[in-house]
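Notes for the one structure printed next.
FYI, not all chains are in this one, though none of them got moved.
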């Protein structure tokens, strides 16, 4: 199973893409972040939250498929 | 007046004064309304390190944002006795001086519209995944931070 991730705002600039599919399947958000920090060191110092299927989750949340999104601070309005 | 499913809150580009006028005019047939309160967010030409912001380019996690707008609507109707509520937010480029957010609440009486409008605007600012890229005159940019 591959993991689909969406990047928004500033984070999409760091990753140079808005969406990608990771070959390996981390089982928790923590594991996912470790992978991503290795791939994109610039992410590490940024403030962001993670959503799975449009719900904000904490770092210990399990990943069992669904749409993952990395969201920088909201700045609507 | 509750909607059962999320509708699309986003409009492409700036929200025009004419669009707002049309929205106001549509409420003139609703003669139980006594008070409207309207919030408009306008893009400021702030100066940062001697450079002036000329526009904000908005992007959003649209599906999640529309769901959040829907949740905010439901919560607001649950808390306040409103006749109706409308929310519009821009996507794409909005120039300084143009309107990027339009929130419109209406009720038979005034007290409730003041409370409800502030609640809705604060909820939007805090909980809806919209991202503003502030473009300077020299085409450099920075990411907007809400305060």
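Note that the chains take the letters A and B in the order they are written out, and that residue 1 is the start of every chain.
Here, contacts are C-beta pairs under 8 Å (C-beta built on N, C-alpha and C of every residue); 3 or more make two chains touch, one makes a residue touch a chain.
Because the structure is a prediction, the values reported are computed rather than measured.
Participant: Whole-complex formula, using the labels shown?
Facilitator: Stoichiometry of the whole assembly: A x2, B x2.
As a working rule, only the chains that are shown with their structure count from here on.
Participant: Can you list the subunit A residues touching subunit B in their complex?
Facilitator: Listed in rising order, the residues of subunit A that touch subunit B are 6, 8-10, 51, 54, 69, 71-77.
Participant: For a test of understanding, state which residues of subunit B touch subunit A in their complex under the given definition.
Facilitator: Listed in rising order, the residues are 41, 58-61, 63-65, 67, 89, 100-101, 121, 124-133, 143-146.
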